[in-house]
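Here the complex is missing one protein chain, while the rest keep their positions.
Up next, chain A:
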Amino acid sequence: MNIQRFFLFFLVFLAGCSKPSEEIVVATAANVQYVMKEIKAEFEKETGKKIDIVVGSSGKLTTQIREGAPFDVFVSADTKYPQEIFKNGGSAEKPRIYALGTLVLWSKKIPKAELNVEVLADGKIKKIAIPNPETAPYGEAAIQVLKSKNVFGEIEKKLVFGESIAQTAQYITSGNVEAGFNALSIVLSPEMKDQGNYIILDSTDYKPIEQAAILLNHSEDSPKKKTSEQFYKFLYSQKAKEIFQKYGYK
C-alpha cells in the first residue's frame, strides 16, 4: 500500500469515528451506580434511545466536568458538587434533588444482632472503612453518626478512607476491614446481596444526604440536547422514583 492510500484509509477511518452520535453519557456517583443500571434499562426500553454510564466519585466527576469532560447529565451523591457546577456556568438550570440517601453500617464478620455503632470501639475491630469525608457525602454522614454516638475519638485511629463509596464497599467485602459505612443502595444491589450484615442507621444522627442531579450545558444544535433533557426529566418521573425506593432511597 503506498503512503497516499494509507493516509486516505486513515482519514476515512477517522471520519467513521467522529460521526455525531445521539448517545448521551451520564456521569454517575458511585452510590447510585446499581440503581442507574436499572433506570438506564427502563429509559432505553421506553424511548429506544441509548445512554452510557460513567461511574466515579462525585468530586472526581465534578473536576472532570469542570475541565470539559463530555458528559450530558451529572447524577451526584450530594447537592454541593452540582451546585458548584451551576455556579461555574456549567448548566443553565439549578440542580434538583432526586433522592435522599440512607447510611448503613456493614460488616462481613459481626453478626447482625451485635452490629451497632458502639461495637466499633471494641478491641477486636481493628479497621473501619468510610468513604473519604472530604469528597463523599456518605463519609461526612458517617463522621456525624460517630460523633453523635460519642465514639469518634475512640475509633478515629481505626478509620480507613475509601476513595469513593465503591472502594469503601470493596474494602468491606474483601474482608480488609471488620466493618464500614456505606449506602443502603449498595447493600441492596443484586451484586452485593448476601455479602455480610448491615444495619440502617438512625437518620436523625446525620444531616440528610440530599442527592441532586444537574443537566449539563449543550449547544443549541447538539444532537444530544434532546435526549439529555428527556433523560433528566425521566430521572424525576414516578417510574424512576419507584426504582430509587426499591434501592432504599427516600
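We adopt the following convention: contacts are C-beta pairs under 8 Å (C-beta built on N, C-alpha and C of every residue); 3 or more make two chains touch, one makes a residue touch a chain; residues count from 1.
Please note the rule applied: contacts and distances are computed from a predicted model.
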Worksheet, complete the sentence: Complex minus one chain; that chain's UniProt name from "C-type cytochrome", "Molybdenum transport system permease", "ResB-like domain-containing protein" or "AIM24 family protein" is "Molybdenum transport system permease"
Discussion item. One chain isn't shown here. Among A:Phe86, A:Tyr171 or A:Tyr198, which residue touches it?
Written reply: A:Tyr171
Worksheet item: Taking the entire complex into account, which one of A:Val55, A:Ala142, A:Leu159 or A:Leu201 touches the absent chain?
Response: A:Leu159
Practice prompt. Consider the whole complex, including the chain that is not shown, and state which of A:Ser91, A:Ser107 or A:Thr135 touches that chain.
Written response: A:Thr135
Worksheet, complete the sentence: Against the hidden chain, chain A presents residues 57, 59-60, 62-63, 66, 84, 108, 126-127, 129, 132, 134-135, 159-163, 170-171, 174-177
